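Got a structure for you, written out below as structure tokens; questions coming shortly.
Just one protein chain is left out here, and the rest sit where they should.
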Amino acid sequence: MSLLRAEGLSKSFGKTHALEDAGITIRAGEVVAVMGPSGSGKSTLLHCLAGILPPDRGTVHYRDHFGSDRELTAMNDGERSELRRTEFGFVFQFGQLVPELTCLENVALPLRLSGMKRKNAERAARDWLARLEVDGVADQRPGETSGGQGQRVAIARALVTGPKVIFADEPTGALDSLNGERVMHLLTTAARETGAAVVLVTHEPRVAAYSDREVVVRDGRSRDVEFAR
Amino acid sequence: MSIGHALLGLLEGGPRHGYDLKRAYDERFGQDRPLHYGQVYSTLSRLLKNGLVTEAGVEAGDGPERKRYAITDAGVTDVERWLSTPEKPEPYLQNTLYAKVVLALLSGRSATEVLDTQRAAHLTTMRELTRRKADGDLADQLICDFALFHLEADLRWLELTAARVDQLAAEVMR
Partner (left out) sequence: MKRVVSDLALGVRLAVGGSRKSWARLALQGVGIGLGVALLLFAASLPSVMDARSDREASREIVAEGNGPAPLLAEHQGHAFRSDYVAGHYLNTLRPDAPVPPGIDRLPGDGEIFLSPALAKLLDSPRGELLRPRFPQKVVGTIGQAGLQNPNELQFYAGSANIKEDGNAVHGWGVAKQGGGMNPVLWLLSVVGLVVLLFPVLVFVGVATRLAAAQRDRRLAALRLVGAAASRVRLIASGESLAGALAGLAVGFGIFFAVRPFVDQISINELSAFPSEVMPTPALTLTVIVAVPVLAVVTSLLAMRRTIIEPLGVVRNQKPVHRRVWWRLVPVVVGVALLVSQIGKITQTEKPDQWPVVFGIVLLMLGIPVLLPWLVERVVFLMKGGTPALQLAVRRLQLDSGTAARVVGGVAVVLAGTVTLQMMLAGVEKEVQANEKKQASFSYLSVKPRQSADLSGIAAALGKGKGVTAVHRVDTAWGSLDNGGYVSINIAPCAALTQEAAIPNCTDGKIYAVRESTGQPAAQAGDVVTFRQSGEKWTVPQVEVIDGTSNTGGLFITPAAARGLVPYSAEFLVVLDPAVPDAAEHARNAMAGYSWQVYSYFGGQDDTNEAERVFGVVRRALLAGSLLTLLVAAASLLVVALEQVRERRRPLAVMAASGVPRGTLARSLLWQNALPLAISTAVSLATGIGLGVLVIRVFGAEVAFDWAGIGLITGIVVGLTFAVTALTLPSLRRATGALGLRSE
């Protein structure tokens, strides 16, 4: 059964048609790579799917943890914001950690936003940092960590709330191949362990190889490419 | 790579003499290794035997070089199957893949589809290697990585070609 389903998505920026009648289906717990040439609309698709960007046309449905179907495209900004906070996690290419907060506080931030006590939030955050092998930088600021460490902290932050879907837009884009693979390994392993689905935008085949299947976006149209395993 | 499929693909554009076929092949795919006449006629006779081509008339004079060949329905189906079956992901595929793309373009088929099919096959293999790598020891990892890097190079080529397929079509059709 599908967890997240988008149909007939279109989105234009002025004259640029970033998405045209694109669709995608994400099932619970699977890792889906979204591939395609630069400028084909991968990021736009991800943003629409996660409810960050409202599409011009088309619908996005999400089945929340109570099993009820919710239409993202019909929600208002506040509701989408809350959904993103509670059900989704995000990892981007760079610059996603709050530079003023320490790594630990960065990871604890989503928990605190949903009302958890500072102490508990930071304990949970520390666990996740350890799991991603970066507990050493817990009390440093993002500016004082390496790119790979920062990216792991970001993954910890995405995972700490126990999200159902993790959206990752070129999470290894700023890393060398060894670090990139390490990060991918940690991300997919942790996601599999927690049962989170991952929507992974990338144009690196070796990164995409961590997925279960891929979706190719070309000129704003998406194509599911599925192979029986 | 399969010369038979290439000749069949070239015949899809219309009946030709064996001599024409060799010239067309050399022009498009034989840059570093032109075909011998012998290769052309032995291949054609095999295709003839399998019912994939027929003789479409003989001009005045004698000898195989005077014969014109045309593709049969069975031949078209064979080309179709060949194009839509991904090659086994392995190194040094570019000749075959390139021929497939060009022939798909020549015959008005979707070259993008050929490429996507191939990339999917490549990715499946890469996935397996990645999985094996995660479970294996260092030696396994290094061996898998070797394969992965080569496959990745192929995949990049596939993507590049996909991005330039329109440009290629324009050149091929000229």
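Letters A and B mark the chains in the order given here, with residues in each chain numbered from 1 onward.
To be clear about the criterion, contacts are C-beta pairs under 8 Å (C-beta built on N, C-alpha and C of every residue); 3 or more make two chains touch, one makes a residue touch a chain.
Remember, it's a predicted structure, so these values are computed and weren't measured experimentally.
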item	value
Touching partners, among the displayed chains, of the absent chain	A
Which residue of A:R57, A:R70, A:R123 or A:R141 touches the chain not shown here	A:R141
Hidden partner chain, touching residue among A:L113, A:A130 or A:L178	A:L113
Option from A:V31, A:A50 or A:C103 whose C-beta touches the chain left out	A:A50
Candidate in contact with the missing chain, chosen from A:S40, A:Q96, A:T172 or A:T202	A:Q96
Interface with the undisplayed chain - residues on subunit A	43, 47, 50, 52-53, 77-78, 81-86, 88-90, 92-101, 105, 109-110, 112-113, 141-144, 157-158, 169
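Note that in this section only the chains that are shown with their structure count from here on.
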item	value
Length of the line joining the C-alpha centres of subunit A and subunit B, rounded to whole Å	39
Complex contact set, residues of subunit A against subunit B	33, 37, 185, 203-206, 208-212, 214, 216, 218, 223, 225, 227
Complex contacts: residues of subunit B adjacent to subunit A	112, 116, 119-120, 122-124, 126-127, 129-130, 134, 148-149, 151-152, 155-156, 159, 162-163
